[in-house]
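Starting off with a structure, shown below.
A protein chain is absent from this complex, but the other protein chains hold their places.
Order of writing sets the chain letters: A, B and C. Residues in each chain are counted from 1.
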Amino acid sequence: MDHKNEISGGYEHKVQYYETDQMGIVHHSNYIRWFEEARTDLMDRLGFGYDKMEECGILMPVLSVSAEYKHPAKYGETVRILASVTEFTGVKLTVRYVVEDAVSGEKKVLGETRHGFVSRSMGMVRLKRDYPELYRIFSDLLEQGKANGT
Amino acid sequence: MDHKNEISGGYEHKVQYYETDQMGIVHHSNYIRWFEEARTDLMDRLGFGYDKMEECGILMPVLSVSAEYKHPAKYGETVRILASVTEFTGVKLTVRYVVEDAVSGEKKVLGETRHGFVSRSMGMVRLKRDYPELYRIFSDLLEQGKANGT
Amino acid sequence: MDHKNEISGGYEHKVQYYETDQMGIVHHSNYIRWFEEARTDLMDRLGFGYDKMEECGILMPVLSVSAEYKHPAKYGETVRILASVTEFTGVKLTVRYVVEDAVSGEKKVLGETRHGFVSRSMGMVRLKRDYPELYRIFSDLLEQGKANGT
Partner (left out) sequence: MDHKNEISGGYEHKVQYYETDQMGIVHHSNYIRWFEEARTDLMDRLGFGYDKMEECGILMPVLSVSAEYKHPAKYGETVRILASVTEFTGVKLTVRYVVEDAVSGEKKVLGETRHGFVSRSMGMVRLKRDYPELYRIFSDLLEQGKANGT
């Protein structure tokens, strides 16, 4: 496992039958869900899972999502989803995803989500001031992402 | 439209592409969601939608579900879901579903859900005493169901 | 109903309970499914639904998708999804979506999907030469989209 995987987790997902459609491939909407799986897994492993964030009263709503479909994943395959932080300003966060075949490494889907930070009362949050621990986590992820050339 | 349809709503659902699986038919889990669509539609039309119920602080958790698959629904088809109350004791409710082709009337799936009633604080609720309006609605539905021989 | 709605169909979708997540809003992946609903509805009304396309042996795979989330849709609401063609070259198609509250018109989500055309044998297709009827439909949609300033 290389350093890049170590950061992004190399989260694995086994394609389920209920994720296929009648074209015999994974329905394109499911990759958006896999992005979320990889993102929340990443946060979990960094000690800042949704539970911890909810406890802190902070939410990370999705502002936008995009996906580029290269090769369809199929039932029976296992994919690896690499998530890396490509932008972090303290008020906005961008996460990038590479979905690839866990065995062959063939690129299936590339994607990106952008997030804001809001407190439970839905006011905007400045991480550096309000949640310095979380600020440091994302800053570190951004540095690691740069170091790995993503 | 006969009397039975009038009660149960004859709720219609157009089969969506994302509801199919690689067998070329609707994935069997989706019918459980369609039961919910028909049930909430029925409650809406009776003036007691989820919004009203939440306002009253009452929830109707699903205790059990069952479905019998007769003929698969396919993409491009529209189904009609008939929901009728077959049992109501004031503390428990049973709703029965018939999913049929909207054009041919072919029976696709038969199903049933059972529900309890709890208040927001998750305490059990006695509808007759605590929510007489809702009690009357379900009692009426049960009578109509009986009259229609369901 | 203005001309734009006439083209794009003003497809309506009632938000379902199973489409919500624990944040109390529609899960962001579902809008991608609603784009598909509006797109297939548009094709249906133009006489070129999936059934017809499959009959012709032609498929319209999704090459990319993007969505920008403005305001969350909630359970109990009905949304209208306006789909319009913003680009068509004969080998590539771009469809744009506006998801808005059916009552207030509040913009919920903006989105876009890009598609290619392939024959069953997965070879690329030139619509103008191979499927002139379908070519005319998309060309007309593009013109109408331009006329409406989308």
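Going forward, contacts are C-beta pairs under 8 Å (C-beta built on N, C-alpha and C of every residue); 3 or more make two chains touch, one makes a residue touch a chain.
Bear in mind the structure is a predicted one, so any value in this text is a computation, not a measurement.
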Residue among B:28, B:52, B:74 or B:128 touching the omitted chain: B:28
Chain not shown: contacting residue from C:34, C:75, C:97 or C:131: C:75
Missing-partner contacts on chain C, residue numbers: 17-18, 20-25, 27, 29, 75
Absent-chain interface as seen on chain B, which is shown: 23, 28-30, 32-33, 36, 59, 61-69
Sites on chain A contacted by the missing partner chain, in the whole complex: 16-18, 33, 36-37, 40, 49-51, 75-76
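Here is the rule we go by: only the chains that are shown with their structure count from here on.
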Centroid comparison with chain B (C-alpha atoms), farthest chain: A
Identity of the most central chain, Cα criterion: C
Centre-of-Cα separation between chain B and chain A, whole angstrom: 36
Intercentroid distance (Cα basis), chain C paired with chain A, Å: 26
For chain B paired with chain C, centre-to-centre distance based on mean C-alpha positions, whole Å: 30
Residue numbers of chain A (touch at least two other chains): 23, 29
